[in-house]
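A single protein chain has been omitted from the complex, and every remaining protein chain is retained in its original position.
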Amino acid sequence: MTNSHRMSTGGVRIDRNKTVMFRFDGKTYQGFHGDTLASALLANGVKLMGRSFKYHRPRGCLTAGSEEPNAIVELRTGARREPNTRATIAELYDGLEAHSQNRYPSLKFDIQSVNQLLSPFLTAGFYYKTFMWPASFWEPVYEKIIRKSAGLGRAAVESDPDSYEHSHTHCDVLVVGAGPAGLAAALSAGRTGARVLLVEEQAEPGGMVSPLLDVIDDLPAADWVEQSLANLEAMENVTVRLRTTLFGYYDHNVLAALERVSDHLSEPEDDQPRQRMWTIRAKQVVLACGSHERMMAFDNNDKPGVMLAGAVRLFVERYGVAPGKRVVICTNNDDAYKTAASLKQAGVEVTAIVDARGELSPAAARAREQGLRVDSGFVPCKAIGHQQVSSVSIQRRDGSGREVLACDCLAISGGYSPDVHLVSQTGVAPIWRDDILGFVPDMPIRQERSSGACMGTFDLAGCLTEGHAAGRDAAKKAGVKVGRATKAPSAPTEELAAPVAVWRCPGNGKAFVDFQNDVTAKDIQLAHQEGFVSVEHVKRYTTLGMATDQGKTSNVTGIALLAEARGEPIPDVGTTRFRPPYSPVAIGAFAGHERGKEFQPVRRTAMHECGEKLGAVFVEAGQWLRPQYYPKSGEGVMESIYREARQVRETAGICDVSTLGKIEIFGPDSGEFLNRLYINGWKMLAPGKARYGLMLREDGYVMDDGTTSRLADDHYFMTTTTANAARVLAHMDHAAQVLWPDLDVHFCSATEQWCGVAVAGPNARKILAAAFGSALDMSDENLPFMGVRSFDWNGARARIFRISFSGELAFEVNVPWTYGEAMWDAIWEAGRDHGLIPYGTEALSVLRIEKGHVAGNELDGRTTAADMGLGKMMSSKKPFIGQKLAGREGMIDDQRATLVGVKLKSGAQRLRGGAHLVADQNNANAETSLGWVTSVCDSPAVGCWIGLAYVRGGLAEHMGNTLFAENPIYAESPEVEICSPHFFDPKGERING
Amino acid sequence: MWRDPQPKAEYDVVIIGGGGHGLATAYYLAKEHGITNVAVIEKGWIGGGNVGRNTTIFRSNYMFPANTHFYEKGMKLWEGLERDFNFNAMISQRGVINLFHSDPQRDAFARRGNAMRLAGVDAEFVSPAQLKEMVPILDFDNARFPIQGGLMQRRGGTIRHDAVAWGYARGADSRGVDILQNCEVKDILIEGGAAVGVETSKGTIRAKKVAMAVAGHTTQVAKMAGINLPVESHVLQAFVSEGIKPLIDTVVTFGAGHFYISQSDKGGLVFGGDLDGYNSYAQRGNLPMMEHVMAGGMAIMPAIGRVRLLRHWGGIMDMSFDGSPFICKTGVEKLYLNGGWCYGGFKATPASGWCYAHTIAKDEPHELNEKFTIDRFRQGRMIDEKGVGPNPWIQ
Amino acid sequence: MHRIDCPWCGTRDEAEFQYQGDATATRPAPDAAEADFFDYVYSRDNPKGWHIEWWHHVGGCRQWVKVVRNTMTHEIHATGGPQSKLSVPKPSGSRLR
Partner (left out) sequence: MADFKPLHPLGNLDELVEKHSFFGPGSAAITIGVRKSVECAQLFAGNGNQAKIAKKLNFDSSTGKATETKGFTALPIAPGQWILISKNSAPGFADGVAKSINGLGYLSQQSDSRICLRVSGPKARELMSRGCRLDLHESHSGAGFCAQTVMAQIGVILHQLDDNPTYELYLYAGFARSFFHWLSHSAAQFGCDIEIISNQIKR
């Protein structure tokens, strides 16, 4: 059965010298380079390509393009398996492997096709009603059945091995579609010198033009198309992108397109991505996206072998494939006569042309003159055949003259619907035109215009003229000097007679409207009978137009049938809203390179490798990576953390603190600025000193805290928490630019100008003195607690801050970023004899919990300064952001949860963050919960598990009380004692060493 | 399904808004309080707002008691809903899992999970090993933010959203409630400091009580009565892929990016992320958030790369300034407010309708909704689950 | 996708900005009443139509850009710097939706 339906000549897209081997459902076939999977299967006489969603009816391809509802397959295998791939646009490559889907055990014999027998129950809305007997069975029984039969193809379960990329472009004129109208538009716009981008979904331009029958500028259309493409590509100001689908028309004339870079290959080559997503900022847009042919609703209109007439012609002309050997054409318009002519020219038997129109149109008359049988006033009423069509029964519209015609291909044209998908996305309403039986776009409302078939212009000459004018108009409106008028490409004028409405042909069987979702004409009537009047309700109830083709071939018929049921004209029914994307787009393409480890950029500190060398385990802190702990060989996580914490208090530790946000602030009003930002005062801070500061949001809750130093009269250096660095800088931008532009204050981030280490522990001074040598006097006198000094150290400008998060004698040393490693090494070297160890964020946390210092866990955006025990810091002598709203009754309520310490009582195993504190274990509920534990550690310094917590009433009410740390998630409920959060060295004596 | 009546001159209660909440309110007014002389007034077609354009998830995994009890009431109503109105809404308790990716996040989730458990709501931690079993396509090997575990509510899940609107509509209609479609409220009539009816595109309709339930248009309608609310309207996008065979059996949310996902009964992957982030009444979103959401998907489930996005759309969220809703009386007598649902409105539908019906019928809130007042902001008693403060676009 | 004309950088994609809400609320004087601060933080007009709002150009010059934008159509009427005085346009026959 090899290439039984391939004609000996013809096929402008295929290269007969390049044969391509491929497999479908395990069987090997041969096609040609340039084929689609659908054309190659048809060439091999394979008509059965899929099963429908609900009834599992056998289906062949209906169309030759991206609007295909039936012939959808699983393409490729393994991690590259792509479900629901339209065989009509899948380009053939050597070794292509595809499988039919939604069938078991095989495409030819599908067990679930018994659903057809159940079809009385599976009509519109079946989900909602049928499975109510009995309701209690829904979840355990029916749901499983429904879910198992859900969906079409199988997605891959392994990570997608291919890459995707994004790309950006700008143009004066974007032309969508390279059919005759689009080519004419791109040519005319291009000749004005405008920057033009032409995108075309197909691998080749030309659209629905008939390459041999049509004539443009006195050339066979195929030649004109080829010449036009060459002309466009020769223009420097024009870019043509084929295999590129414009799928979304977004705000401000930004459009998105998907370029299928490698889908026509077995796998991407040469570091190319699989697909590339284009974001296009176009000044003006010409939409020339054509139209979609419609099916007629007649019984069994879904049999394989029943196809749209235009698709039949494309298979013949593009691929040299005869979809059948004996073809019956049924139409309500003139376009199908082109199919007849094409088939005739290719030597395929056209048994009859069944034309619903009572009067012979000029095209019909010509066909008759050429010896073709034309049955005017007839419509198809039933397709007959087992797994594919073998004959069709036709009759007059009044029911008389019934006749059965044998055929193996039934080519149907129910008229053309202008493709208004993209233009609808701009908000343009489709308006109904009775003369063409289709919706066309209303007046443009963005910078776009429609031309050609998508505007309802179906004759070739008209398309060319419109396209040409649209291209020039777009260029002009984009601000390009368009110069003298140019001549539009020309084609012989055709007289197209009007189509006649044929929606439901006579019959009582299954006449499909939406093929993929198995929505029949009867379903639409039924939905209406059940009281669904709105087109949106009917869409949702029947699922009309909700399949992967978004109803491109079915919506108009569905609306027409609803109009019939409602007894109203079509415009009164209206349309449902088209939603982007125009055709389905791979999720990976939207993500682009932002996946896996690349989901977000990684920020590394200057000393990252120092940590690595010492065996650090890193942890994500926002985008940063920070050393979390430094396990020695054989050491567990906890052992490592507690060893590090213990060692800091015994000797000394070094910790990379580069990720803290750092902001340099300049100007005479800096002090005043800080006064307004922070709750505490700043004007009296002397140069060379640092101070802890707390800032609120305008609603009175704590925003961030940190240490800020005064380096000179008009120069401050602020630090923020790692997590809030960006937020604080934005907050300051607002304050400086919007609130107080009169303040002479200027600032910028210096987070990456400076890197820093904290050196903490009794030996810290000794170590740094050794490291600095004569560069800095480390004495208490020169560098007292909260003192700040700048100094030159080994050729680097360094800053040292005597501040302590751990409660130990501690310093933070900053040097410019590129000296980070050198600084680390120098201090490391100096600490060799003083028991210096590296410590990570976990030990840092242990140390600060022991001291009762708050951190991220305690700053959850719902805490006030008073909640944290810092109410007294709020100055009453000056105004600051958040001051007023922090005074609302609910925020100063004495029943607020405030910061306390918790100590695990002996006997219990451990404490965990997130536990709720209750007084009575036997009466633990949402109302009796007094608060929650924020941070915990098994404190080496205290000798037991301790934690920080917020408790209603705070220390005032609970000091010394025993509460339960209720933790149902872990099935734990240990006893804890409430105590001061200053567990260790409460008098703060250790900061002096 | 329901009648298409002409408006009467007067009703006991007029509900503005034929979305999920309005219809549910009418249903419970009739069923629980015997108040059937009720009209639900809808500008377009019923169920055309957020109840028809959400991602169909229900859950009650909140931290603050005001929310936990309320949403748990909703959960219980969901569980009995189908029998209640003899209509299959395809309720599927497939579980909702919030992934966590760091120790602080784990602790924050523990706090929430414990709050749920203490309120009698189911919650549990699931380990990476369990997650691998439940959601095999999660990426544990190459994640930018490694998955450490998840907080799971097994009773959470998904429902067929349209069925909810239709079920309530049918139930209300059969009890005598008039559903007036294509009827736009132009003004709220106030006499002597009390609401007495509405002016509509179909004429004046008087009412003993007027109740607003208009989601994204809450501030617009409230303004008719001179009420200014701490609410902004923002667009939230939703996405659905082509139908594929079952791949994801639960609802999964990514804790380190804006992404959540489930799979519908028809096989589509239904997913979403965060607000587009600017005031909007347009039911469409833009590219940056789309790309961001799908990057979130690819960050934790790189196998979905070749699954195709079928459609995306937007809904208008009535974002309150603390992320929590209003079901309360207003400064105007006999005028009631239901709004500020942010993007949590769908799952609240039954509880919202039930509590709102109570509030309207008794002219005082039920204890389940007594904290959902407008005054809470002035009092400084916000219910801010996210802790991001008065910035509705990031709530 | 919004394209916002930053007065300093020129027209840029929405992706470079962080939205910062209603720009018509003005911060009261420091000694104003709590109620005034309440309105500043919580009272919003939330118009369906023209809205004057802040877009912080974090991915560019870091200026707080004032933007007059339509919340129904997403159309932008005008942009200005942090201290600019912008107002909403008179009703026009825009068909954008």
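Letters A, B and C mark the chains in the order given here, with residues in each chain numbered from 1 onward.
By our rule, contacts are C-beta pairs under 8 Å (C-beta built on N, C-alpha and C of every residue); 3 or more make two chains touch, one makes a residue touch a chain.
The structure presented is a predicted model; accordingly, all values stated were derived computationally and were not measured.
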{"item": "Chains on display which the left-out chain touches in the complete complex", "value": "A, C"}
{"item": "Omitted-chain contact residue, chosen from A:D442, A:D744, A:D860 or A:E957", "value": "A:D744"}
{"item": "From A:F458, A:W624 or A:F801, residue that would touch the chain that is not displayed", "value": "A:W624"}
{"item": "Among A:L242, A:I384, A:A461 or A:V602, residue touching the chain not depicted", "value": "A:V602"}
{"item": "Interface with the undisplayed chain - residues on chain C", "value": "8-10, 12-13, 15-16, 59-63, 81"}
{"item": "Residues belonging to chain A that touch the chain removed from view", "value": "165-170, 195, 270-273, 279, 281, 593-594, 598, 600-606, 609, 624, 664, 666-667, 714-715, 742, 744, 746, 748-754, 773, 793-797, 815-823, 826"}
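The rule we apply is simple: only the chains that are shown with their structure count from here on.
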{"item": "Centroid spacing, where centroids are CA-atom means, of chain B and chain C in whole angstrom", "value": "28"}
{"item": "Contacts with two or more other chains, residues of chain C listed in rising order", "value": "1-2, 13, 18, 38, 41, 73-74, 97"}
{"item": "Interface hub residues of chain A, defined as touching at least two other chains", "value": "250-251, 254, 279, 698-699, 885, 888"}
{"item": "Contact footprint of chain B on chain A as seen in their complex", "value": "53, 79-84, 127-132, 135-136, 138-139, 143, 146-148, 150-160, 162, 164, 166, 248, 250-251, 254, 256, 279, 425, 530-534, 536-537, 540-541, 543, 547-548, 550, 577, 579-581, 584-588, 590-592, 594-600, 602, 619-620, 697-701, 856-857, 860-862, 885, 888-892, 912-916, 918, 924-929, 932, 934-935, 966-970"}
{"item": "Residues of chain A touching chain C in the complex", "value": "250-254, 279, 281, 427, 443, 445-446, 698-699, 726, 730, 733-734, 737-739, 741, 879, 883-885, 887-888"}
{"item": "Contact footprint of chain A on chain C as seen in their complex", "value": "1-3, 13, 18, 20, 27, 30-34, 37-38, 40-41, 54, 56, 58, 62-64, 73-74, 76, 81-83, 94-97"}
